[in-house]
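Quick one: the structure is below, questions incoming.
Here the complex is missing a single protein chain, while all its other protein chains stay put.
First chain written, first letter: the chains are A and B, and each begins at residue 1.
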Amino acid sequence: MGEATAAQVQSAAGSEDLIQIIGMHKWYGDFHVLKDINLNVTRGERIVICGPSGSGKSTMIRCINRLEEHQKGQIIVDGIELTNDLKQIDAIRREVGMVFQHFNLFPHLTVLENCTLGPIWVRQTPKAEAEEAAMNYLSKVKIPEQANKYPGQLSGGQQQRVAIARSLCMNPRIMLFDEPTSALDPEMIKEVLDTMIELAETGMTMLCVTHEMGFAKTVADRVIFMDVGEIIESNEPHEFFENPQHDRTKLFLSQILGH
Amino acid sequence: MNTTIADQNIDERSALSKLWTNREARSVILQILTMAALIGFFAFILTNAVANLAAVGKTFSYDFLSTPASYDINQSLIDYTSRDTHLRAGVVGLLNTLLVAICGIVLATVLGFILGVLRLSKNFLLNRISYCFVEFTRNVPVLLHILLIHGILVHSLPHPKVASTEYNFADLFFLSNRGVFAPKPIMEPLFWATIIAFIAGIGFTMWFKGYAKKVQDATGKIYPVFWIGMAAVLGFPIIVYVITGMPINWDVPEFQRFNFSGGMVLLPEFMALWLALSLYTSAFIAEIVRSGILSVSHGQWEAAGALGIKRSRTLNLVIIPQALRVIIPPLTSQYLNLTKNSSLAIAIGYMDVVATIGGISLMQTGKEMETMILVIAIYLVISLIISSFMNWYNKRIKLVER
Partner (left out) sequence: MSDITQTYTPGTHPDMPPPVGQRGIVLWLRTNLFSSWINSLGTLIAIYLLYLIIPPLLDWAVLDAVLNAGSREECRAIASGACWAFIQDRFSILVYGFYPAELRWRVDLSFILLCVALVPVLFDNVPYRKPGLLFSIAYPFVAGWLLLGGMGLEPVGTDEFGGMMLNTVVGVTGIAFSLPLGILLALGRQSHLPIVKSCSVCFIEFIRGVPLITLLFVASTMLNYFLPPGTTFDLLLRVLIMVTLFASAYIAEVVRGGLQAIPKGQYEAADSMGLKYWQSMRLIVLPQALKISIPGIVNTFIGLFKDTTLVLIIGLLDVLGIGKSSLADAQWNGLSNEVYIAIALFFFAACFGMSRYSIYLEGKLDKGYKR
């Protein structure tokens, strides 16, 4: 771990790009899911990725921490290129937090244990310290009182906030959000979005796949529109919403904002 | 008001009908009727039994247990001769049942977990081989497995004379139709040191596990507990064993004229029953393990992976604890099935509790009622022990949910 951190510091000093994706392709069997993806993300940048379902947006951000394997092109995260080397994959995953659509909390562990599992077993943090940090993040997502409950006892919104806290406990440099509000009831979406907005204000680098256009308008530095496995358009939010360049973007925006 | 209308309605009906439509009264009446039917039924069969027993001049008593059994048992874990009592013969049978059940459970579990994991393997060939084995084994009656394996052992393996040369493994193991002959360990007094070292190794590992946890809590440092534990439990006793001059003598079987002498023998009956029960049950366990691991959603792997937790540790910390909740209950009922299926021993003449008490003792004494009740009671007790463990475990590991 020591070496990796040193390498990261060096490379991070060299370029401002935290994530570089260069000419990346991905296939599921013979199905071409991601086509020639090129994307640079600078430190502190907040990116919202949107697009119709099946457009490959989730697949793309899942490639960034190697939950999915790409077949062609390069992905460089924090100066480390993603290859089949398990050590490098682990090193990158330590620095990249991820929040899932279906929370994926560990149902057999309490909320607090969910949050301390990573720090204790990956970062080798002493237990007391890990718990203190976890309580700190749990209060940031406003559920410190639930710490000793099990995930099954919480509402969906609360579970998703625990999931965010769990990722933050690893002190990641990058946070990936894979449709974090899609599985939630309307009244719970707001509490999760509020948490995400607060996180954005701390300067975290964020990539967020979402259909919440209000969130995109308030928080994003850049909005990316994907369709059929390609990045169709990428622009800052005002321009993106007011003046979309591509026909498909216009169609998509009219559908999603129409009602 | 509602009640007045209802009251008027009820008033017009008879007292009996009122009783019948009253919820509580009805449930009491129903239960009294059930109880009466039940008592009537038992009274009926008991009076029949008494009359029938009297007609053939038998009495209901367990006195026969203390009379000499006067039959031989070819495999016994405790000293037994035909002059011993029926009770002792029964105990020998029970121990034989437990022996084959425990050996079977161990082998079935090991095989079942291997097969179950292979069924999930990405390797196409291993996956298919495991699938074919599991499907073939579990769709054939266990009694057929027992007879088939017994047939192979008895008919296809050679007589000891041939086995001593052709089915001879390093002059130590011999496969013959009289059983598998293997070296028998004879311990010298110094061997106790190795046993003590083994126990000490277990003790040390248990202590070290706690210590490692404490250190990890305090400093975050992670010790390789598994490897250190393995070294303490296996390595340490081996070192002690070597240092004390390897104090085990092996009594190696030798062929003399008609049969092997010396060594220890696993009778074909035991081997057939053991292998058949293990193979049959392992196929079921494989399916249980497979569905248990599959029951943990893929998202759990992804979430742990996204935190940077290694695969082996994810398995330990996240997947296995959840899969075990799904696996353990059906697994215990498979153990129970295996134990019950061991009663098929009687088909090939392995002397288990059914074959001794429920077989030969029954034939010799004519005490059908007493012996069958005894055998049934023994199995019920075993079942109760296993299922109460299962209930306790289920309560303990139940996931807390809203």
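Throughout what follows, a contact is a pair of C-beta atoms (placed from the backbone, for glycine too) under 8 Å apart; a residue touches a chain by one contact, two chains touch by 3 or more.
None of these values were measured; they are calculated from a predicted model.
Chemist: Tell me the shown chains the invisible chain touches, ordered by label.
Modeler: Touch partners of the hidden chain, whole complex considered, are A, B.
Chemist: Touching the absent chain in the whole complex: find that residue among B:M35, B:L77 or B:M230.
Modeler: Counting the whole complex, the residue in contact with the absent chain is B:M35.
Chemist: Out of B:D72, B:E135 or B:E254, which touches the unshown chain?
Modeler: B:E135
Chemist: Considering the whole complex, which of B:D63, B:D171, B:E188 or B:E368 touches the chain not shown?
Modeler: Considering the complete complex, B:E368 is the one touching the chain left out.
Chemist: Since one chain has been left out of the picture, which residues of chain B touch it in the full complex?
Modeler: Against the left-out chain, chain B lists 27, 30-31, 34-35, 38, 45, 48-49, 51-53, 55, 121-126, 129, 135-136, 139-144, 147-148, 151-152, 155-156, 340-341, 343-344, 346-347, 354, 358, 362, 368-369, 372, 375-376, 379-380, 383-384, 387.
Chemist: Spell out the interface residues on chain A facing the chain that's missing from view.
Modeler: Output for chain A: 23, 25, 27, 29-32, 35-36, 71-72, 227-233, 246, 248.
Definition applied: only the chains that are shown with their structure count from here on.
Chemist: On a C-alpha centroid basis, what's the spacing between chain A and chain B, in Å?
Modeler: 49
Chemist: Which part of chain B faces chain A closely enough to touch in the complex?
Modeler: Chain B residues touching chain A: 216-222, 297, 299-300, 302-310, 313, 317-318, 321-322, 325, 399-402.
Chemist: Touching chain B in the complex: which residues of chain A?
Modeler: Interface residues on chain A, with respect to chain B: 65, 67, 90-91, 93-94, 96-98, 100, 102, 104-108, 117-118, 120-130, 149-150, 152-153, 163, 166-167, 170.
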